[in-house]
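Report on the following structure.
For this view, one protein chain was removed and the others were kept in their places.
Up next is chain A:
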Amino acid sequence: MPMRKVMKGNEAAAWAAKLARPKVVAAFPITPSTLVPEKISEFVANGEMDAEFIKVESEHSAISACVGASAAGVRTFTATASQGLALMHEILFIAAGMRLPIVMAIGNRALSAPINIWNDWQDTISERDTGWLQFYAENNQEALDLILIAFKVAEDERVLLPAMVGFDAFILTHTVEPVEIPDQEVVDEFLGEYVPKHAYLDPARPITQGSLGFPAHYMEARYKVWEAMENAREVIKEVFDEFEKKFGRRYHMIEEYRTDDAEIILLTMGSLAGTLKEFVDKKREEGVKIGAAKMTVYRPFPIEELKALAKKTKVLAILEKDVSFGIGGAVFTDASRVLVNEKEKPILLDFIVGLGGRDVTFGQLEEVVEISKKALEGEKVEEVHWIGLRKEIL
């Protein structure tokens, strides 16, 4: 019988790691994810988890040790955030290029400077081009579930790419919620044992990994990563189906909320989706035709799902906690790419919100709706909106 426990997002991630039975975990503490390695150490210390836990001296070595372990052919897990993830940056490309299905939990946190420990998605968004799958959780249950899902997708032979699962700093990492912990046997059935056919450092059948790729081969190797990421679209959907059958919870590439007759849809990721749903309920009571949508999978980008969503609405307002300086939000930029050649498309609006832990309030969301309405009425509005800026201190 699945067990229900009230726990923090970090604990949910640690539980997911425990359930997945990785053979090697290497991690280094960083707020807000510190509890993940702490909890895993506890599991290992109590004999509840049969993994080698390497207490590395930095995140760079954490991911390097994971690459070593994964190259040796075992299931591998790590956790980090923000500066820690940035320190791993170089090796993230390598993990993907070497096709190592490492899974990493990220307590999404802002990047310095100024140093800030609170939530936004700049850390994972900055790693979007590394070749890692990216999932974003709305709540602690999703953090747990998506980590299990990430292992299953990452290890699929059609994919073989590493995966990161983001859950918002403090909003989820440190907030307690009831979480259903699946039965170990069911997780075992779901994940099976990881038996690599492509990466193993076995003296009985020596192979060379991590070669130098001359111009004659490099591009093809990169194309294979591209292809794997494309394959991941179908694999993720299959895994979502299987997950529902086994555990009863349903996931979507993009989850929609009251979008059927919406004129304005607010699209976001992570915990903000919960706020948006409540806000939509309130606006619906006021008679505003508004809906919400949550992107659960950001890499691969849910292209078809976004096109379908866009068909439903006149304004698609994208709310995101990240910025690509000199252009706008990353999700907005990606969404524009998806819709650019569509004959009929909604007005796309770019809202930068909640950076560095700033609360995203209903007041701010009202502002988003006002701007969306103006755009709907044909008024020209700015292309990028910084919502909730304290202009008086600028």
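The definition used in the following text is that contacts are C-beta pairs under 8 Å (C-beta built on N, C-alpha and C of every residue); 3 or more make two chains touch, one makes a residue touch a chain; residues count from 1.
The working rule: contacts and distances are computed from a predicted model.
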Quiz item: When you check the chain that is not on display against UniProt, which of "Sodium:proton antiporter", "Glutaredoxin family protein", "Pyruvate synthase subunit PorB" or "Aminotransferase" does it turn out to be?
Solution: "Pyruvate synthase subunit PorB"
Quiz item: Which is it among A:Ala26, A:Ala86 or A:Val165 that touches the chain not included here?
Solution: A:Ala26
Quiz item: Which of these touches the unseen chain: A:Leu35, A:Ala71, A:Ala273 or A:Ala330?
Solution: A:Ala71
Exercise. Could you tell me which of A:Ala51, A:Ile125 or A:Val187 touches the chain that is not displayed?
Key: A:Ala51
Quiz prompt | Selected residue (touches chain absent from view) among A:Pro178, A:Gly192, A:Gly213 or A:Gly248 | solution = A:Gly213
Quiz prompt | Interface with the undisplayed chain - residues on chain A | solution = 23-24, 26, 50-52, 54-58, 60-62, 64-74, 76, 90-91, 94, 98, 200-204, 206-214, 217
